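Only one protein chain is missing; all other protein chains are in place.
Our next item is chain A:
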Amino acid sequence: MLQKVYDWVDERLDITPLWRDVADHEVPEHVNPAHHFSAFVYCFGGLTFFITVIQILSGMFLAMYYAPDIVNAWESVYYLQNQVAFGVIVRGMHHWGASLVIVMMFLHTLRVFFQGAYKKPRELNWVVGVLIFGVMLGLGFTGYLLPWDMKAVFATKVGIQIAETIPVIGPIAKTFLSSGEIIGAQTLTRFFAIHVFFLPAALLALMGAHFIMIRKQGISGPL
């Protein structure tokens, strides 16, 4: 049955080459933890991606309850955490995932760095990876404000003050981030938009590029 459906689609759209492209790539012995225990260091990149998927899914569920305005934001999070069935789990996964993804990404970066895997011909993939790191930190910074509790507002205040000290672009960055003189209603909607639309879009594009490059070049050889 499934085969019939596949053949029906394949006849019309020729999806076999596409599918073989995704499925057919070799996993060399030196990255396979089944053969060398030390190869677990190659898991960090995959785990980063795994948590990213969890972040996107849990974030979609959070958005079903969250209200991005200063009157209701805190109340909506409080309600989600205390009243909604499994709300505490969904928010917990998003909260802890945000930390874990930084840890995993950091370990992945260190693995690539210490193995010198960023060298020719993989320079571009390294640059894209560092940009992903920056986007992730941006997601962490903007997401921290959204519950609109005390720590959120004051950490953001400090963050924006720090950005403001930078000559020339500082004041522009401040206006862009806080959308005005104070951290208030517009800052929250702006951070919300950056956190759920702009940065995830950038992240997905960069990750796509990261994966296409690694498929094209293959994983770096053993040391």
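FYI, contacts are C-beta pairs under 8 Å (C-beta built on N, C-alpha and C of every residue); 3 or more make two chains touch, one makes a residue touch a chain; residues count from 1.
Basically, contacts and distances are computed from a predicted model.
Student: Which name from "Phosphate ABC transporter ATP-binding protein (PhoT family)", "Menaquinol:cytochrome c reductase cytochrome c subunit", "Spermidine/putrescine transport system permease protein PotC" or "NADH-quinone oxidoreductase subunit NuoE" does UniProt give the chain that's left off?
Tutor: The missing chain's protein name, per its UniProt entry, is "Menaquinol:cytochrome c reductase cytochrome c subunit".
Student: Which of A:60, A:137 or A:205 touches the chain that is not shown?
Tutor: In the full complex, the listed residue that touches the missing chain is A:137.
Student: In the complete complex, the non-displayed chain touches which residues of chain A?
Tutor: Those residues of chain A that touch the unshown chain are 10-14, 16-17, 19-20, 22-30, 32-35, 40, 43, 46-47, 50-51, 54, 70, 74-75, 77-78, 81, 88-89, 91-100, 102, 110, 113-120, 122-123, 126-127, 130-131, 133-134, 137, 140-141, 144, 147-155, 157-159, 162-163, 165-167, 182-184, 220, 223.
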